[in-house]
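One structure below.
Up next, chain A:
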Amino acid sequence: MAKQYKVVHCTVNGKEIEQVVDVRSSLTDMLRNDLHLTSVKKGCEVGECGACTVIINGEGFNSCIYLAVWAEGKEIWTLEGLTGPGGELSDIQQAFVDEGAIQCGFCTPGFIMTSWEIVNSGKEYTDDELRKALSGHLCRCTGYENIFRAVKKTMLRHLGKYEEAELVNSQGITEYPEPMPFK
Partner candidate 1 sequence: MSNKYIGQAVTRLDAHDKAMGRIKYTDDMCDKSALVIRVLHSTVANGIVKSIDTSEAEKVPGVVRIFTCFDIKEKHYFPTAGHPWSTDPHHQDIADRLIMTDHPLFYGDDIGAVVAEDEVAASQALRILEKSVVYEELPFVLDAQEAMEEGAPLLHEKFPNNVLAHTEIHMGSVEEAIKEPGLIKCEGWYETQPVQHCHIENFICYAYGEGDRTVVVSSTQIPHIARRVIGQATGMDWGKFRVIKPYVGGGFGNKQDVLYEPLCAWISIQLGGRLVKLDVPREETFISNRIRHAIKYHITSWMRPDGSFAARTIKAWCNNGAYSSHGHAIAAKGLNAFPQLYPCDNIDGETWTVYTNRSVAGAMRGYGMPQASYAFEVHAEDCARAIGMDPLEFRRKNLMPVGYYHAFSKNELYSDTFNQCFDKGAEIIGYYDKVKKYANQTGDIRRGIAASTFWYNTAVYPIALETSSCRIVMNQDGSVQFQLGETEIGQGADTVAAQMIADTVGIPLSMVHPVSCQDTDITPFGTGVYASRGTYTLGFSVRQTALLLKEKILEAAHQFTRMPVYNLDLIDGKIVRTTDGRELMTIGELALSKLYTTEGSQHLTAESTYQIKSNAYSFGVCFAEVEVDIPMCRVRLLNIVNVHDCGQVINPLLAAGQVHGGQSMGIGYALSEKMMWDAKTGRPLNNNLLDYKMSSFMDHPRLVADFVENYEPTSAYGTKGLGEPPVCPVAPAIRNAIGQATGVYINELPLSPHTLFREFTDAGLINDPWRKEEQGKEAK
Partner candidate 2 sequence: MANQLLMAKSPEEAVAAKNASAVFVAGGTEVNRLGSDAAAAADTLISLKKCAGLKDIEEDAGFVTIGSMCTFQQLVESEKVPSYLKEAALFMASRTKRNMATIGGNIASKRSDSYIIPTLMAAGASMKLLTAGGKEVKTWVGEYIDEGDSDALIISVTVPKDMKVISKRYANTAQSHAVLTMSAALGEHGVRLDGAVKNVGLLHFCDLEATFREDPDVSEDKIIEMVRVCTGLHTADDMFGSDEYKRYLIAVTAYDLHKRITGKEV
């Protein structure tokens, strides 16, 4: 069977892209191999670990189980797109650095993209909602703690709640309401 190729027109990190791809390619393949955006990582290639997450039209997707040809007409953002022209980090990237949310760094690109979507949503997530919004990413180094801090702080800062943001690190122990026993 002859190979099928297609030109994909989309914007990646703000730049118009026309890329010929083999229709069998995943979006991860196109981003990594054709566009050299190696921040997009492969951890499982079956949509479980989240390391390949990119933002497509404002929503986070696992690019490993997203066909490249589906990117037609879409607006895609990867971690390379978040950094300023002079290499300046966006506030969510800086928060990951400051809060020690980065160790081996392999899950970091995926996590930052989803966090970027969260902090720019303008919504105030409760702690549980925040955990759920970030639950599409697996990490083995950090136990998610400093990632939680980095995202919550940046979210609160985006909402202008600066004092509350500074308290995030000190909230170690959580007091839970009495369980409503199903009697």
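Regarding candidate selection, all candidates are chains of the complex that A comes from, given by their letters.
The rule is short, and it goes like this: a residue touches a chain if its C-beta (ideal position, glycine included) is under 8 Å from a C-beta of that chain, and two chains touch if they have at least 3 such contacts; residues count from 1.
Model, not experiment: these values are computed from the prediction.
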item	value
Of the listed candidates 1 or 2, the one touching chain A in this complex	1
Complex interface listing, chain A residues touching candidate 1	24, 33, 37-39, 41-46, 48-49, 51, 78-80, 83, 87, 89, 93-94, 96-98, 100, 102-109, 112, 128, 131-132, 134-135, 137-148, 171-174, 176, 179-183
